[in-house]
Each structure stands twice: as C-alpha cells, then as structure tokens.
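Missing here: one protein chain of the complex. Every other protein chain is in place.
In order of appearance the chains are A and B, and numbering begins at 1 in each one.
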Amino acid sequence: MKHLDEYRDGDTARTVAAAIRREADSSRRYRLMEFCGGHTHTIFRYGIEDLLPPNVEMVHGPGCPVCVLPIGRLDMAIALARRDGVILASYGDMLRVPASRGQSLLKAKADGADVRMVYSSLDAVKLAAANPGRHVVFFAIGFETTTPPTALAIEAASQQGLRNFSVFCNHVLTPPAIGAILDTPAVDGEDAVLIDGFLGPAHVSVVIGSAPYESFAAGYRKPVVISGFEPIDVLQSILMLVRQLNEDRAEVENQYIRAVNRDGNPRAKQAMARVFELRPTFEWRGLGEIPFSALRIRSEYALFDAEHCFDEPYVQSNGTKSCECPAVLRGAKKPTDCKLFGHACTPETPLGSCMVSSEGACAAYYTYGRMRHADARDNAA
Amino acid sequence: MCLAIPVKIIALTRPGMAKVALGGIVKEISVLLIDDPQPGEYVMLHVGFALARIDEAEARRTLDLLADLESAGMDDSPAVHDPDATHQDMAAP
Partner (left out) sequence: MPPIRSPHTGRIDLTHGAGGRAMQQLIDAVFRPAFDNPILARADDHARFEVPAGRLAMSTDCFVVSPLFFPGGNIGSLAVHGTVNDVAMSGARVLYLTAGFVIEEGFPLADLQRIAHAMGDAARAAGVAIVAGDTKVVERGKADGLFINTTGVGIVPAGIDISGDRARPGDAVLVSGTMGDHGVAIMAHRAGLEFETSIVSDSAALNGLVANIVEIVPTIRVLRDPTRGGLAATLNELCHQSGVGMSLDETAVPVRPEVLGACELLGLDPLNVANEGKLVAIAPATDAARLLDVLRRHPLGRDAAIIGKVIDDPARFVRMSTRIGGERIVAWLAGEQLPRIC
C-alpha cells in the first residue's frame, strides 16, 4: 500500500533507531510527550520503545476523544438513544464505553434502544432521509480531524431540508488541551509534569496546520515536531526532537510534510467556522474544566442541534477512588503506577478514561505491552 | 486519535464524491474538502472524507531524508555511548 508500507519498513526503522541511539546524549534524559492517542497506539502496537535508548522516554498524552469525554455526556447520549422514535447513530469507538449505572450504548441496544454503528457522518444523514418517521441523532465525538465531517453532514441535512436529523456535539480542540497540560501546577507535592518536547498530532494538524503550535514552542520553550502515524514517522520525529533538544532549539518542525502544511486545510477550517462556535468552557474527563476547548453548534443550525431539540440534563459523574487517570493523562504517572491497573481496571472492565479506548495509555499498554511488567517482575524475583 | 489512511482516487462520481482504492478495496467517499481532486491522486481518508491530498514531492523528500540517514549510519561516527543499549536491554534489573 503506497504511502503506508514505506513507513513500516523494518530496515529503515532500525536505521532511524540507530541514529537516535547515536545522537541521544547519555548524560541527559529526553521526556517526550506524544499528545495524540493514535501515536500512543502506534508506539505500543509496534513496540517502538524497544528500539529507543533508555534515556529517551515517551510520555503518553490525553489526545484520545473517547478517553476525555465525560461520563455525563455519554449518559446523555444513552438517554437520547432510549427515547421513543430516536435512532442514535454512533462511531464504533463509543459503543462499549461504560457509562453510569453499568450502562453503555450496546447495552441500551440490547434493551431495545435503536443504536446503529456508522462509519461516516454522511451515513447518519442517509439514515434520516431513509427513515422520515424517526429522528436520527448523530453522536459526534473527536478532535479537529473529525469536526469538518460533522459540519458537512449538518450542511448536507440542511440542504436536503431534513427535519429529523440532529447532532449531539462533543467536539473538542487540541491547542487548549496542550496548554492545559503545560500549565498544570504541582499537585499535592507532586512535581508538575516535566516534558521536554511534544510529538504533535498528525491528522489534527492536517486540518489546523502547524501554525497553532508556534505559541507553545515560543511561550514555553518546548520543541514540537508534527509526526505522521506510521512507526517510521514516529521514529523520525523522535530523532528530530532529540536534535532540537541537543541544539537547544524550541521550534515547530513538521515531519509529516506529505500531508501537513503551516496553514492546514482552508475548506475544512471554513466548514468548522460556518457550523460551530466555541463553548466558554467544557469538562474533560481526567483534566477538569478547560475554557474555550470545545465546540457547540451555531444558533443558525439550532434545528440540527440535539441539545436544542431535546431536553437532556447533564449530570456530572465522579471518578473512581484510587483512579490515577488525571496523573496518567498529564504524563505525571505511568499506567503501572496505578493500583487499579490490570486488576479491577482492564479494557473489558475500564474504571477510568485511560482504559476505555484502545488508544488510551492504560489500554494500549495493557493490550500490547503488559508482558514487560510481567517480565520485569519475573526478572526481579 | 484520528485514524486516517492514504487512498488513491480512482474516479470522480457524483458531485463532491469519489471512488477511492486501498489495497484493492474500493469505497465511495466525500471529496468536498479537497480543491479540484483528480483521479490518480492520493488523499488522506478519515471517516468517509478526504481531508488532504498527499504531496508526492514531499513524500519523496521524506523518503530521501530517511535514505540519507542510512548512509550517514555507515560512517565511522564515534558513539556517544553504547549505541546498542535499548530499553529492552535495560528491562532486566
């Protein structure tokens, strides 16, 4: 497969890894945060850390929209699904995520709610056109990558004159979340997160461009390298970060030049601006309230806003005691530092946000990497 | 967080839509977010939408940079430390 296989080649990977080992200064540590859950998934799925020198560590960030969605918002989606006459259309990712009272979208479906998995927001619009007697609610989640598709779906529904289609909007924004991580003060005597540099998201950056990260690089003096999703992209980006840190530079560099440019995709940004506006504040599971970090549908499209069409209250849900997700999401702790990890909390029985999606740090580590924990324990014995 | 894959446009179909291919799989997707899409071009596909075209020249440049690393690696550059130590080696205390 062109533009994929080349970035998965074993020999090339070993070459880049050798360069990282050669150039990383053994007298210092390099703590690099990959913001995006997709990068976390790549790192664990390919075992990239096995190729890195011990002083280059990856710190796993909160860029997983499934993980950071508050349980209360999922409860609202389930409540909408249970309403008479509603078809709830959702991406596959959300179907099994546990909500309050042991519920989930899949369980609601088993109870008789009409929950349908869709691959694209346009499939949800098609469902509405094909079912005039029912109301289709599209459960929209995702960062800036997934937002333009929702915007276009709303515009398509509007153009088609549909009166039975609305969107339950949970889109969130990347730069405010990066800011929140960098701004994290010390908590209970814990050091604030010490991150030396960032691997920037691949496909969010396709949409928003590389420019929005320049204020972080300059303001916080942290290098950012925007990285593609494939293992060699990640390795090449790590090398670029190591070089920036060695040379005491704090710039935004773009490794993913084949798809990302400085300004992003103007059509995509315009579509987002036409349909959405900023919420003054939004709760992020594990990170708390972050101002101007999420989107809502503009009043011109109120007919397509599920929060306008239906009156579902938002009830905040509290996290599980002993859950270390807030610290894991900011990179202050590892999954194995959490008492619940691998025991009460597993991908099948997730208690916290880091475990609910296959690209959450805890889920990725459990699914792909937990043999390292077992090996270390066995070796120590 | 956002699974996007590189696919090849094989034909424009209805306005704003195109058939794309990956490894022999063919699917119809929206190309509304691409300026003047053409058959033969590669685009990044996410949830049924093309988000950007792939710049072939920049892709070539990336692969060239990687190839350069390979030849640089063959030089006799002095190692700063043991170049073969990895996390795997350090896992056993």
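Following the convention adopted for this analysis, a contact is a pair of C-beta atoms (placed from the backbone, for glycine too) under 8 Å apart; a residue touches a chain by one contact, two chains touch by 3 or more.
Here the structure is a predicted model, which means the values were calculated and not measured.
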* To do: Name every shown chain in contact with the chain that has been left out of the document.
  => A, B
* **Full-complex contact with the absent chain, from A:Glu34, A:Asp93 or A:Glu253** => A:Asp93
* **Selected from A:Asn55, A:Ser227, A:Ser293 or A:Ser357 as touching the chain missing from the view** => A:Ser357
* Candidate in contact with the missing chain, chosen from A:Gly47, A:Gly72 or A:Gly319 -> A:Gly47
* Structure fact -> Considering the complete complex, of A:Gly37, A:Pro176 or A:Gly286, the missing chain is touched by A:Gly37
* To do: For chain A, enumerate the residues touching the unshown chain of the complex.
  => 1, 4, 8-10, 13-14, 17, 37-38, 44-51, 64-66, 91-93, 95-96, 116-119, 123, 142, 146, 231-232, 235, 347-348, 357-359, 367-371, 374, 378
* Over the whole complex, note the residues of chain B touching the chain we left out. => 1-3, 5, 22-27, 45-47, 88
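As a working rule, only the chains that are shown with their structure count from here on.
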* Asked: If you average the CA atoms of chain A and of chain B, how many Å lie between those two points?
  -> 20
* Tell me, which parts of chain B touch chain A in their complex? -> 1-6, 8, 22-23, 29-30, 32-35, 42, 44, 46-49, 51-52, 54-56, 58-59, 61-63, 65-66, 69-70, 72-73, 77, 79-81, 83-93
* **Partner chain B, residues of chain A touching it in the complex** => 1-4, 6, 12, 15-19, 21-26, 36-38, 49-54, 63-65, 91, 119-123, 142-143, 145-146, 148-149, 152, 201-204, 206-207, 229, 232, 236, 239, 255, 257-260, 265, 267-268, 271, 359, 372, 375-376, 379-380
